[in-house]
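A protein chain is absent from this complex, but the other protein chains hold their places.
Moving on to chain A:
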Amino acid sequence: MTDHDDIDMLAAEYVLGTLDAEERAEVARRRRHDADLDARILAWEARLAPLGDEVETIAPGPDLLVRIERRIDALETQPDDTTDDRRETGNTDGTAQVIALRRRLGFWRGCAGLATAAALILAVVLIVPFNETPNAPPLVAVFQQDDQQPAFMLSVDLDSRRLNVRPVTAKPLPDRSYQLWIKAEALGSNPRSVGVLNDNLSLPADALSDYDPELLKQATFGISIEPPGGSPTGQPTGPAIHGYLYATDQDAVSQHL
């Protein structure tokens, strides 16, 4: 009885928030395998929840969702992540160079053309300083092949709306083409093709000239592996990797994942 009381008060104070850091850590550990404690915590959360009704709702800053999604993207591609991922381990041929990424379903999953695709490959986005280029474009996206090596790099000069795609470790694939896609809220739920990469794995610099700079800042980009000449359906049909644009100023560089 006394034990039950103690456990119940531990749960109650945990929910109330009055335990110190060590006690809180201990309760958080213990509840994972102590069903009684966990149930008591949930019961206290339900009892006290109406107290929170008097909290004033406050909208977070507009950038927070983007931060959260980037963080999720980063976690989703970490090797030790044990959420429900299935890994693709093949790494023996040219295609595997990109496909050897962990299989992930994410931001691009909702796209109609991709709903049934067996594998979507998402990329961690790294911020890489363009020190070697004196006229560095202000924004860069990196399509990463694995946790160390970028597969492609995309840079966009917003003022002139000129783009530069270049392979970093990606190689031309026999009987396959790489295709660059853009996806943004303003464009609806499906990605749009920016273009099919040529034999040198690049694109005409004016491929993005129809897009508004503000839209480009918010957009994500994907590169998918398609049949020769590009997707026959107008939507990505093969595995895709994606990236966000990042500013290449000092602040952005310091956000390096």
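The definition used in the following text is that a contact is a pair of C-beta atoms (placed from the backbone, for glycine too) under 8 Å apart; a residue touches a chain by one contact, two chains touch by 3 or more; residues count from 1.
What we mean here is this: contacts and distances are computed from a predicted model.
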item	value
Complex member absent from the view - protein name from UniProt, among "Propanediol/glycerol family dehydratase large subunit", "NADH-quinone oxidoreductase subunit K", "Cytochrome c-type protein NapB" or "Sigma-70 family RNA polymerase sigma factor"	"Sigma-70 family RNA polymerase sigma factor"
Footprint left on chain A by the chain that the document does not show	8-9, 12-13, 15-21, 24-25, 28, 42, 45-61, 64-65, 67-69, 71-72, 75, 83-84, 105-107, 109-110, 189
